[in-house]
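Removed: one protein chain of the complex. Kept in place: all other protein chains.
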Amino acid sequence: MNELMRRLLFLPPQASGFARDFDYLHYAVITVSMLGVLAVALALLWFSFKYRRRTQTTDPARPRPEPLTHAQEFGTAFGLLALFVGFWCFGVRQYAVMQRVPPGGLLVYVTAKQWMWSFDYANGNRTNETLYVPTGRTVELAMTSRDVIHSFYVPAFRIKKDVIPGRTTSVWFSAVRPGVYPIFCAEYCGLDHSVMRGRVVALTPNEFAERFERTPRAPGGATHPLAEAELGGNGELTSLAARGERVAAARGCLRCHTLDGTPHLGPSWARLYGHEVPLESGAPVVADAAYLTESMMEPLAKVHRGFSPIMPTYRGILQPAETAALVELIRSLADAPIQPTAPLVSADAPAVTLPTALDGGIAP
Amino acid sequence: MTAPSLTLPRTVEEPPLLAPAAPADYLHGGGVRSWLLTRDHKRIAVMFLGATSLSLLLGGILALLLRVELLTPGPTIMSAGAYNRSFTMHGIVMVFMFMIPAIPTVFGNFLLPLMLGARDVAFPRLNLASFYVYLLGSAITLTSLVAGGADMGWTFYVPYSTTSPSAVANVAFGVFVLGLSSVMTGINFIVTVHTMRTAGLSWHRLPLFVWSLYGTSIIQVLATPVLGMSLLLVAADRLFGIGIFDPALGGDPLLFQHLFWFYSHPAVYIMILPAMGVISEVVCVYSRNPPASYRAIAYSSLGIALVGFLTWGHHLFVAGMSLFDGAVFGVLSMFVAVFSAIKVFTWTATLRRGSVSFETPMLYFFWFMFLFAFGGMTGVAVATSSLDIHWHDTYFVVAHFHFIMVGGTLTAYLAALHYWFPKFFGRRYNERWATIASVTVFVGFVLTFVPQFLLGNAGMPRRYYAYPPEFQWLNVLSTGGASILAAGMLLTLVELGYALAAGPRTERNPWGSRSYEWLSASPPPTENFENELVIARGPYDYHLPE
Amino acid sequence: MERETSKSRERAWPLVLAWVALAVLTSLSFGARYLPLGVFATPVALAIAVAKACVVLTWFMQLRREATSVRLLVWVVTFTVVLACAGVMGDVAFR
Partner (left out) sequence: MEGHFESVERKAEAAHLGMWLFLASEVLLFGALFAVYSGCRVEFGADFVVASSHNSIAIGTTNTFVLVTSSLCAALAVHGARSGHLRRAAALLGVTVLFGLAFLVLKGVEYGEHFQSGIFPGSHYHYAELPTHGANAFFTLYYLMTALHGLHVTGGMLALGVVGHRAWRGGYSAERHLPLELSVLYWHLVDVIWLFLWPLLYLMH
């Protein structure tokens, strides 16, 4: 039945964990909709046959048909509303499943630019256009764009999410079986929008570990030369977290943040990722890729409680690849040992003044 | 609002029938100058008919070019750049120069005063100004063609639209000016409905077309300025770099999407509400029946106008909007669907115990019902948040809004054109040819867009110049359908053109309608009615002898 | 002609009183600027602005005289603007 409906509706294969559930809702909604249309069409046909005009001359005055009663009107309205809201209930539950990324998956950083996808892995690999993932494991994509809005779309996984410059958006999936699945850019992004395509290659966990995780170089795509140049590296491939350390040093992050849990002007990066951060204003947030990116771009938006709002913005200064490297560095420190006696904020933290423009100020 | 008085005698004081040699109707008399400077709502309507038809022609030719390009997976007849510019222009022309203005400015202008028993709209000079502002806006928009075209899509999404190396600013200014024309018409109509109703014409005796125009006008007045401002911001960003939406300057590109859809979702109802009004009139006339529920149709027009403002966020489900907003906008979108569904049921029930005949406008009513119900139900489907993830920005959405906007608005527009043709020009069209054209349009339409639903399911994103080869055969089907649709439209043009030039003269009220616009001569004299009209019955009282 | 005659009998002092009210509210708002209101500063300032707008609408623009439809319009416009702002804020705040 599932297979029949899927083929009838021309849907791609169900290659992700939630694709089948999504499709069941799809079948239900479409079937109910088409039955509704059919009912309207049949009623129209029946009425126009039964009440067709029989004489061409003006027909004599007929009794005025009774208008619909309030009960009929409101009954129809509420019945329909119940049906539609029923769709919504199922839809929004699935929507929430897709929006909330389960923790502990494989994190891959996606950078979109006109008109190419590139993927950065924690071990320092970078591929263009082809995303390698293991089957049966949650894969989280932390995505950002270098230029305009793109949209990451894998029809076989039933996932789609806009990729926005200056922000990190997340999407997740787990591939159910090995295979090659096309990636499309779904948000119009200029001249070569329609050829901004890629593919997801799902490998069995063993094959993935063997072919991909051990070798530092990607099996298919070449390492992007620009990535190294941007990071000021010497060309040798290192893990993304190591690149993050270099970025942190070069961009002056380490002047305020530490990597070992020692408190300083800013929160330490040790044991930060995935933990709850108490905020100066309002409820705590979990430090994920989106929050960390936001904190680099808009540091004053959600200030860690106990720290002065002194961090300048890095928007327009940090490249997307550098942001990814920093996030990966912080993520690699998620379980780092922390000095148990260290107070959250040292009482004698030196008074600081608002720093003036960073090197070169904000982008002109 | 006063309730209809039931105690009044149910008779109508009608003007005497005009003799064939009666004083000239509105079409005759005066030279070109008297047309160009006219304040007569009927002449303005006819000028709008000409202008919006040209827009439809331009948009249609572009659509056909796009479909031809998509015959093969790779380049067919144009480059990727030309394709992007063509679909942008197709969208801009169709949405802002045809769909939004067409029915209100042509049929609304012509019929609103007639349906109210008035001599003209409340502000005739403003009405003429609205026409010239429309021309000016269209001209500015079309200058982008001379400047090499604009390629940002009709949605103007930043930051692409602020960085695109094409004539985006021309289009932004043009659409801003077109919006001004829209606001002017909206204000005029609302004031007209409030102040120009003739004696005895209470709110509950208004023809349903008036209610739908009233709802449309509310949206035009309240939503259009928001779009105008957001487009000015895009233009300003391109010219001076204000950076409000530019991420590199700390701006937020999603803010633009909010503003854009705050107008553009209600704008969907600007397009469809007048169409619903036309359909309400047509179904009653050709089934010789009052609407199954006047209330339901009238108040759901207002409901759509107001709730339509609460649903814009469903265009942002995959745009990185918060889960909270996603849930809220999802459920609100379901509410607005209920109003439309109620209308569908009421129209269907209107045929019951009627006397149904099958002239061309009624055929269009059937096409409308089928296409609108289909398009509307797929609308409910795409409003279901999790399903929208797969469908968003694919051909499924393209097919969905074409079903609503073309299947709904265009068929209603054609129904109106045929139904009120005798009223406009005093001539009859040829029923046989019109029927052939109508069936051709329907078949072509279904064949064009049903394959597009399937393409969307299969995952083909919209605005794709090149596509994977496995999508080809559905695209070929769609292009085939588009050529049949084009043939049907061409046939309509020829058939109505012939009727305009040489159709047989008609009597005052060829369809036996009870609506008030038929109480004046066809075509009406400049003053609309010989004597002041006093209304003593409803517009759908088919149970009374005429 | 009722409209015209009732107008000519009207007195000017309510207008002056309205101006006094506006001046007082403006001073109040100015003073509130220097109070430690914390997160309530903006809501208080906006509430005073709404009060002032009501004064202008009621006495200067004479909304009372206008038809019911105009009063309804004022509500619809207020609602629409608040809605636009709230929808945008809701998204930015919760994402």
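Chains here go by letter, A, B and C, matching the order in which they are written, and residues are numbered from 1 within each.
The definition used in the following text is that a residue touches a chain if its C-beta (ideal position, glycine included) is under 8 Å from a C-beta of that chain, and two chains touch if they have at least 3 such contacts.
Note that this is a predicted model, so its numbers are computed, not measured.
Visitor: Could you tell me which displayed chains border the chain that was left out of the figure?
Guide: Output: missing chain touches A, B, C.
Visitor: Going by the contact rule already stated, which one of B:M229, B:L323, B:V439 or B:L490 would touch the omitted chain in the full complex?
Guide: That would be B:M229, which touches the missing chain.
Visitor: Could you pull out which residues of chain A are in touch with the chain that's been left out?
Guide: 281, 298, 300-301, 303, 309, 312-313, 315, 356-358, 361-362, 364
Visitor: If the missing chain were put back, which residues of chain C would it touch?
Guide: 1, 3-4, 7-8, 10, 12, 15-16, 18-19, 22-23, 26, 29-30, 32-34, 41-42, 45-46, 48-49, 52-53, 56-57, 59-61, 66-67, 69-70, 73-74, 76-77, 80-81, 84-89, 91-93
Visitor: Provide the residue numbers of chain B that touch the chain removed from this figure.
Guide: For chain B, the residues touching the absent chain are 118-120, 122-124, 126, 183, 186-188, 190-191, 194-196, 221-226, 228-230, 233, 236-237, 240-244, 249-252, 255, 258-259, 262.
Keep in mind that, in the parts below, only the chains that are shown with their structure count from here on.
Visitor: How far is the middle of chain A from the middle of chain C, if each middle is the mean of its Cα atoms, in Å?
Guide: Between these chains, centre-to-centre, one finds 43 Å.
Visitor: With centres defined as the mean C-alpha position, give me the chain A-chain B separation in Å.
Guide: 36
Visitor: Would you give the residues of chain B that are in contact with at least 2 other chains, written as numbers and ranges?
Guide: Chain B, residues with two or more chain partners: 254, 320, 323.
Visitor: Mind pulling up the chain B residues that touch chain C in the complex?
Guide: Those in contact with chain C are residues 194, 218, 222, 226, 252, 254-255, 258-259, 262, 306, 309-310, 312-313, 316, 320-325, 328.
Visitor: Quick check: in the complex, which residue numbers of chain B touch chain A?
Guide: 80-81, 84, 151-153, 155, 157, 159-160, 163-164, 247-250, 253-254, 287-296, 317-320, 323, 326-327, 330-331, 334-335, 337-338, 341-342, 344-346, 348-349, 351-358, 366, 369-370, 373-374, 377-378, 380-381, 383-390, 392-394, 454-455, 457-459, 461-468, 474, 512, 541-546
Visitor: Show me the residue ranges of chain A that touch chain B in the complex, using the header's touch definition.
Guide: Interface residues on the chain A side: 9-12, 22, 25-26, 29-30, 33-34, 36-37, 40-41, 43-44, 47-48, 51-54, 58-59, 61-65, 67-68, 72-73, 76-77, 80-81, 84-85, 87-88, 90-100, 147-149, 151, 153, 155-156, 158-162, 164-167, 169, 182, 184-195, 298, 313, 315-316, 362-363.
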